[in-house]
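Only one protein chain is missing; all other protein chains are in place.
The chains carry the letters A and B, assigned in the order they are written, with residues numbered from 1 in each.
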Amino acid sequence: MTRRLAAAACILAPLCYAIALPDYLVFGSQILVMALLAISLDLLVGYAGIATLGHAAFFGAGAYVAGLLSVHGWGEPLTGVLVAACAAGALGIPIGLLTARSGTLARLMITLGIAVLLYETANRAAGITGGADGLQGMEVWPLLGVFDFDLAGKIGFAYAWCTFVLGFILARFVVKSPFGLSLEAIRDNPLRAAGIGIPVKGRLTAAFVISAAIAGAAGAVLAQTTQVVALNVLSVQLSADVLVILIFGGIGRIYGGLIGAALYMGAHHWMSGLSPVYWQFWLGLVLIACAFLAPSGIMGLMAPRAGGRDT
Amino acid sequence: MQFIGVLLDGIAYASLLFIISAGLSITMGLMQFANLAHGAFAMVGGYACVYGMNALGIPYLAMLPLAFLIAGVFGLVLELALYRRLYEASHLTQVLFTVGVLNVSAASAVFLFGAGSQPIHLPPYLQGQISFLDANISTFRLFTVVLVVAMAVVLASIVQLTRFGAQLRCAVDNRRAAIGMGINVDRLMTIAFTFGSALAGLGGALGVQLLGLDPSFAFKYLVYFLLVVVVGGAGSFVGPLLAALIVGILDTASRYYAPETGSFTLYLLMVALLVMFPNGLYGRAR
Partner (left out) sequence: MQASFRTVVCLAAVLTAVAARADDLKIGLIAPFSGSETAGLEMDNGIKAFFKLHGDVVAGRKVIVISRDAPTPAPDVARRLAQELVTRDKVDVLAGHLFTPTAIAAGQVSTQSKTPMLIMNAATSGILAKFPYTARASFTVAQTTAPLARWVAKNGMKRVFTIVADYAPGIDSENAFQREFVEAGGTMTGSIRVPLDTIDFASYIRRIQDSETGGVFAFLPAPDQAKNFIKAFRDAGLDKKGVKLVVEGGMLQPQITATLDDDAIGIISSQHYSEDHQSQENMAFVEAYKSVSGNRIPTYISVGAFDAMNMLYKAVEAQAGKLDPVKSVEIWRNMKLESPRGPVSFDPQTRDIVQNIYIRRLERKNGILTNVEFETYDAVKDNGKQ
């Protein structure tokens, strides 16, 4: 019962935000995009026990696919997100297969390496992607053919919220399913999991595909609401940021992604507004304090995970 | 004979990567501590060196050992005050903490020394080129190689010949057994961490010339340091040395023989090596 309540709160909280802070809707939709990305990462890090430093690869792939579609004459946003999610999901297959056997450190570096390779590819293919100048000329059609993306970001926010809710429900469904439980079994002990008949490699690859597809959808929403795509969506910086956001919020709890994104990005926004030059200092202190005071993230303070072990 | 020149350039680059990453390898191997902020200690050494030379007029050769010492003191203080409390924490908490340290170090560097790249003016005897086996190599690169080889020999003798080294090897192989045998692993870790930071500081001071130095140094080169340690295998010196040589020489050679491949060579190589050797070239399965 409380879990349902928490899930409902998670879905409704963004609406309260929209009512309370109507001037910050663009920021709000970017928090939702980041939250969705963090939740998709949580499927890998928190549930499947796969640490990755290359999650931006999927996010960026989704963003570029959605961007390229709309540059080349197909600006319909919903199908754009679907295509982007499929493309990013497909990218999850080879990466999942490559890292299925590796240990934590090797996985971190392999995923990071692949993300860097993608970044370089996008930079080199300037004729297609615009390279460092960014992908220009995106024409995004009105949502459902009716709602034009407005300056204040009302439609953009509603759009990001709907995507977030769908992604959230999908992720929640996945982790509660037998499939999700088998991922937790693999995380806790891959050898025993294999021993009781779980196809480890297949399950981990499937986890990669689902996670990548959600991340790709998040990237597509960001691209469509920003209407420019630049290389930063593929950067190591973004991969690191989303991992920090997830840890900050709390891993393995689905809600951690949203809480982390809201608090981390809120703190960043507030501090960099106060002190554009030195905000990094204060944000750094917050992270250090969090590591000591709330080692399982903010969610860990609120709801210690029963039985589970933070890896 | 450009080949020998390219090889020497690659070795010089490798030496720098090795000296900065060596300490990281030990902390990651000994305590399984994911110290993403290792580059911050190199930065301390670099800034100490630049500040000492430009503001206080201390000669370069004197600044190198000083940078080593200063970064070591930084490492010691941080280890005692903060790092050691997180050895038992999860990897992800360590990531959070060290990313925090990275942020603080970058902002502090801006505050203390300003944004932008730091100038360094090497003494004349380290500038220019000398001919070596028919190939030209810059004097500074040769100096770097000689210094790092000397340091590597010292390191190897400490690890192989001293009681401390024996304890360290024992603790890396099996920490619980080491504790059981009465080895003070905490103290071992403090010493290793301090020494690793000091080495990074020396590397940072040497690196101002070849890598440059600005407030984002620690983040910018993080990937390279991790790459060397993870490809080499955490916990040893030989692994990272091997990895640094492979990375340094191959990267330099590919830029000479096939510049159009850009950084693809390096990262493809990294991914391939890690898929083939998931525990690193010299690592053991855990």
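Here is the rule we go by: contacts are C-beta pairs under 8 Å (C-beta built on N, C-alpha and C of every residue); 3 or more make two chains touch, one makes a residue touch a chain.
As the structure is a prediction and not an experimental result, all values here were calculated from the model.
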**Message:** Can you say which of B:Met151, B:Ala198 or B:Leu211 touches the chain missing from this structure?
**Reply:** B:Leu211
**Complete:** Among B:Phe18, B:Tyr83 or B:Phe140, contact with the omitted chain is made only by B:Phe140
**Fill in**
Residue list for subunit B contacting the dropped chain reads 2, 5-6, 9, 12-13, 106-107, 110-112, 114-121, 127-129, 136, 138-141, 209-212, 214-217, 220, 251-253, 255-256, 259-260, 262-263
**Asked** What subunit A residues would touch the chain not displayed?
**Response** 23-24, 26-27, 30, 120, 123-124, 126, 130-134, 136-137, 150-153, 222, 226-232, 235, 237, 272-281
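Here, only the chains that are shown with their structure count from here on.
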**Cα-centroid distance, subunit A relative to subunit B, in whole angstrom** = 32
**Request:** Using the touch rule from the top, collect the residues of subunit A that touch subunit B in their complex.
**Result:** 45, 51, 98, 101-106, 108-110, 112-114, 116-117, 120, 124, 236-237, 240, 243-244, 247-248, 251, 277-281, 283-292, 295-296, 310-311
**Request:** State the interface residues of subunit B toward subunit A in the complex, per the touch definition above.
**Result:** 28, 82, 85-86, 89-97, 99-108, 110-111, 219, 223, 226-227, 230-231, 234, 262-264, 267-268, 270-271, 274-275, 278-280, 286
